[in-house]
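Encoded as structure tokens, the structure appears first; notes follow it.
Of the protein chains in this complex, all but one are displayed in their positions.
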Amino acid sequence: MTQPFRTRAGGQIDRTVTLSFRFDGKVYAGHPGDTLASALLANGVRLVGRSFKLHRPRGIYAAGAEEPNALAELRTGARREPNTRMTQIELYAGLEAASQNRWPSLRWDLLSLNGLIAPVLSSGFYYKTFMWPASFWEKVYEPLIRRSSGLGRAAGLADPDRYDTVNAHCDVLVIGAGVAGLAAALVAGATGARVMLCEQDFLLGAGLVGQDDGWREATLAALAAMANVTLLPRTNVFGAYDANVVGAVERVADHLPEPPPHTPRQRYWTIRAGTIVHATGAHERFIAFPDNDRPGVMLAGAAATYVARYGVKPGNRALLFANNDAAYLSLFTLHDAGVVMAGIVDPRAESPAQAAARARGITVWSASQVIGTSGALALTGARIARVGSAGTDTLVAADLLLVSGGINPAVQLASQSRTPLDWSEPLATWVPGVPVLAQFSAGAANGVSGLREAAADGARSGAAASGGDAAIALPEDVPADATVLPLWEVKGRGKAFVDIQDDVTANDIRLAAREGYKHIEHAKRYTTHTMGTDQGKSGGLVGAAVLAEARGETVQNVGMPTFRPFTSPVTWGAIAGANIGKHFAPTRLSPLHDWHVKRAAVFMDAGQWLRPAYYPAPVDSDGWDSVLREARAARRGVAVCDVSTLGKIDVQGRDAARFLDRLYTNTFSNLAIGRARYGLMLREDGIVFDDGTTSRLAQDHFFVTTTTANAGPVMQHMEFYLQTVWPELDVTLASVTDQWAAMSIAGPKSRATISKIVDGLDLSNEAFPFMAVADATVRGCAVRVFRISFSGEMAYEIATPAGHAETVWRAVLEAGEEFGIEPYGVEALGLLRIEKGHVTGAELNGQTTAADVGLEKMFKKRGDFVGRVLAQRPGLTDAARPRLVGLRPVTRGEQMRAGMHLVETGSSHSLGWITAVTRAVELDGWIGLAMLENGASRIGSRMQAASPLHGALVDVEIVSPHFVDPENARVRV
Amino acid sequence: MSVSNHSGSNHSGSDLLAPGAHGAVGGEPVRIALRSCDVVQVLARKGRAGDVAAALLGALGLVLPGPGHAADGRGASALWVQPEGWFVVAPRGADGALASAIKAACGDAASVIDQSHGRAVVSISGTRAAWVLAKSCRVDLHPSAFGPGRVASTQLFHLAATLHQTDAVPSFDLIVFSTFLRSFLESLTHAAEETGYVVA
Amino acid sequence: MIRIDCPWCGVRDEVEFTYRGDATVVRPGEGASEEAFHDFVYKRANPRGWHVEWWYHGAGCRQFLKVVRHTMTHEVRAVARATEMPEVPAE
Partner (left out) sequence: MRYSGLRLFAEALRGNTGWKPAWRDPPPKRSYDVIIIGGGGHGLATAYYLAKEHGITNVAVLEKGPIGLGNTGRNTTIVRSNYMLPQNHFFYEKALSLWEGLEQDLNYNAMVSQRGVINLFHAEGTRNAAVRRGNAMRLDGIDADLLDKEQVRALCPLIDVDNGRFPVLGGLMQRRGGTARHDAVAWGFARAADQRGVDIIQHCEVTGIDVEGGRVTGVQTTRGPIKANKIGLAVAGNTSRLAQMAGIDVPIESHVLQAFVSEGVKPLVDQVITFGAGHFYISQSDKGGLVFGGGLDGWNTYAQRGNLPVVDHVWSAGIAMMPSLSRLRGLRQWGGVMDMSFDGSPIIGKTPIDGLYMTAGWCYGGFKATPGSGWCHAWTIANDAPHKLNEAYRLDRFRTGHLLDERGNGPYPWMQ
């Protein structure tokens, strides 16, 4: 396990520890502090992937987030993670990674044959063909395209790791811990401000490694000593949002084979910052020249990083192609590390750095450029020529070609924060302009070069951001001029890539322009330039410049594609955090839930609630048996249902009655104390909103119930009208849904049952008639008894403070035992209400009027109420609108289904639909409710209920929706 | 007819709070407990906030706090929860007694609503309690922004909750809707596994 | 993320609130025409610029607030109680 390309000394790696890892099944060695990329380079691995479209061989191109090529499937099994950048994977013992997008192997990739027909695969080729025959798209072309595109393979298995989210607040957020960010944080921290420093890298001050380790260590020590400073390494700020809120993902345990128990793999931070300092550094950009994608071509700064930080020589013989002096420093770093110098190719005639290079004995070809490269799976050399001279090229042998076309400040986050970008002539790139929000850009992100200058810029920003100041030591450096001679592309034979990941060439951009896709956003979409996982960090501006030339415009006028989140791709699971599985949404449980569980109820979801659907008994052979048994008990004897889920609102105040009069279609001010009334509520547009009973407990005190689903919305509706429309009213509102458990005791034996247990209340029909309400006790527990009925039977509702629910419930069951009492669930509740023709959410679905469901009589004669006026619109009063009717199959046993449509026999024209069906207990077979055009006039006629989805067609009879006791006598006995 | 495969169990959530240490070991755990409290909602009627204040001062020695604050009185605390609206929280007493006492004191100056069964009070305490809460709490609980005696109604784990910091440890009382208690505890204890938590 | 400085609760994230649209429309009084109610429900300012709108602080103080917010920048310039009228910038 030798590492032939490892230098003897230097770098922030722990040479005392050797880690073994696998890439494409082969075992290699590296050290703590390595990335997968640096370790592979140390082992001499050059070929690491295949390109997206042409499947060209690719090597490691960068050393950080801008890497376009070196993507791997990391880990195995359910933890497999495609497209992971090798340049950011921290090495750990036993790491396993595999190259992707190749078949059968990385060296022998069949689809590299695409290269042969590359001219056909020009940008947008798929828009021009694959159209014949039409049916071939889904069957032939698309599957082929889908299979050959995409990058790595998803695991397709549930993720075994956990994730977390956390909220944070700070005065100053510094993004990036380069020299500028560290200086900014140090100054802001010294002022006492709450500072957070986020750095995507696992090292803080990484750019300083090998340059000024002393300053770096001293600064980190000073920061670590400040209690008001939070340092977050391994944390990428992925997006900047309104109000200086940013999202960031911390890779808590990605550097370990597996997260330790209870530790999240990644953590999503939502950070609310007073001010933000963007110290995000810069991305070096490449130059597009023919075959600029061969393994061995690398960004100059990246090569220097491999040497200085990782102690790895990325090659044996290096050639530099650069148009700026700063890039020479990168080459010198390699030179100092003993890499053989093949020379420097520079389009500029002369520069101070050229002189310095020559002084080092390095050959410099001035006014020259690289016009091509040679090699197959790895670089063997570059062809160079003088600028402007045709045909006279020299082949220079090299296994490493460093490229630098200048640097682009990492303005992504600033731009997302709406900071305008200004064009810098000397740097030939975009730099941040005057921010709109309370933000600053510092250091390389601000177009400042040189360690000392960047630190000073950071310190200034830290002071401005914190509103204070502090003197700090600055690092020393040998400044290099970052000015560039703009050079975007060297034309010649061979593909000059402007997007190395997505295989977009300069010719593709020109073709887009020629075909009219000239706007930068059109060219992007037509060619997919900057649409890969690196979002064009190193080639975006290059492509824009090629487009500018094709359009005969300045780069400045062409602009850049919009910078959007995410600065780096964001793990899906991290954002979800713990809010998955049962934690995706909270579950609401009735106070009687434990009892239902003990009684082995079958539960169903009702919004957030879990409610018993029915209670199976040994005698039941299926669910329907249970439901029918429960409903029969309610019709023939007595049964009890948990209705604690109903919304309950306490309304008090001198104007409470007046307030309710304005919200409900009917009147409450004339409701007697101790009485309840059914109420109907509309939206302002005249459509039914909710219904429920309201009881008057005192002159100024009402107890309102709502449907389970609308408990929250009705409360909010009331608060809206109270606070914004009638704020002068003396009314208070309080939700008491959770305070009160409620149970409905229904059936001819209901009075006999509860009379045994309700103390302090005469329950006789005379003393406590239908719609009466009174307080009492059961087994010493306070209760409120309502004589109201949803089932259509004589019925009572007993409400009790939630903690007493089980006591009261058990008392009811014991009292009813002699009458064969049964608990009943939501299914039986539905059965009973359908038999009775009561409407629920299935009919009151936000589309129906009061008249549609037969409740038009609930409109009071006089007075305003919400929805009254707009309910009168012709479209809502049209007599032909679907109206509520009842249904019975002609052959009684035939099953109907909710969602069937009603048609005239033999027709397929829908005239209505079934809202609810059930098997009945008071009648034979199935019954249903439906909304039917001209419903009232069709009662007595026959139609068909059709469900083509089920292949079902049932002859039905249209009947009144009130199957049971239409006179409403039972409730009054 | 269709039903889900949910089972659901123990609504009170007490099974989730089995005494002992849970989650990660090594660091300092947080303490989580269910507190047995009465909670009474007091909403001043229009223009009667002064009367309510006087009544509660007399009855419970409570100086009604303003927005974002709590105040302690004789055996009870008042938490501001909405304009001219407070929660009066006290250790659990006879059923309905606290509400009756407040009602008697306030007369028609306030709507007095017993929520003792409608709210549950969960306490969390420990040096890392704010960290555990920050996993879902969007309100800044840093000592420079919050502190003992401070109250915030906000969202925790998708649920409306009122948060009351009771001391500088820090300790927090979390007042949540009782029908969501189990779900709340599931999420809270899940969040506390990282620091580890102890149930006394 | 929109952050709203609730006059009761302090600065809070938008997720604690529920939006309820244009706060400049006024519900017509009793006896008003269908036209007036139509406008109350359906005729809403939809400016590109400053917008006065209702936000309900449901997870906090349960109050409806009048918020002056810019529909391009999302800057919240003023927040007022339901019965107050906040100042709306000209541009």
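Here the chain labels run A, B and C in written order, and each chain numbers its own residues starting at 1.
The rule is simple: a residue touches a chain if its C-beta (ideal position, glycine included) is under 8 Å from a C-beta of that chain, and two chains touch if they have at least 3 such contacts.
These numbers were taken from a predicted model, which means no experiment stands behind them.
Taking the complete complex into account, A:Gln535 is the one of A:Gln535, A:Thr665, A:Thr705 or A:Ser750 that touches the chain left out. Only one of A:Leu151, A:Val725 or A:Ile939 touches the absent chain when the whole complex is considered: A:Leu151. Only one of A:Phe130, A:Trp423, A:Tyr678 or A:Trp726 touches the chain withheld from this view, namely A:Phe130.
For the chain left out of this panel, the touching residue among A:Arg386, A:Arg599 or A:Arg897 is A:Arg897.
Only one of the listed residues, A:Gly361, A:Gly581 or A:Gly893, touches the absent chain: A:Gly581.
What chain A contributes to its contact with the hidden chain is residues 52, 78-83, 117, 119-120, 122, 125-132, 134, 137-138, 142-143, 145-147, 149-159, 161, 163, 165, 239, 241-242, 245, 247, 270, 416, 507, 511, 514-517, 519, 521-522, 525-526, 528, 531-533, 535, 562, 564-566, 569-573, 575-577, 579-585, 587, 604-606, 683-687, 841-842, 845-847, 870, 873-877, 897-901, 903, 908-910, 913-916, 946-950. With the whole complex as reference, residues 1-2, 13-15, 19-21, 34-35, 38, 41-44, 46, 48, 51, 53, 69, 71-74 of chain C touch the missing chain.
Basically, only the chains that are shown with their structure count from here on.
Chain B and chain C have Cα centroids lying 30 Å from one another. Between the CA-based centres of chain A and chain B the separation comes to 30 Å, rounded to the whole angstrom. Shown for chain C are the residues that touch two or more other chains, namely 13, 58, 62-63. The set of chain A residues touching two or more other chains comprises 270, 272. The touching residues of chain B, counted against chain C in their complex, run 67-68, 81-83, 138-139, 152-155, 160.
By the touch criterion given at the top, residues 1-4, 6-12, 23-24, 41, 43-47, 85, 95-96, 108, 111, 113-119, 131, 134-138, 140, 142, 144-145, 157-159, 177-180, 182-184, 186-187, 190-191, 193-194, 196 of chain B touch chain A in their complex.
Residue ranges of chain C in contact with chain B, taken from their complex: 8-10, 12-13, 15-16, 58-63.
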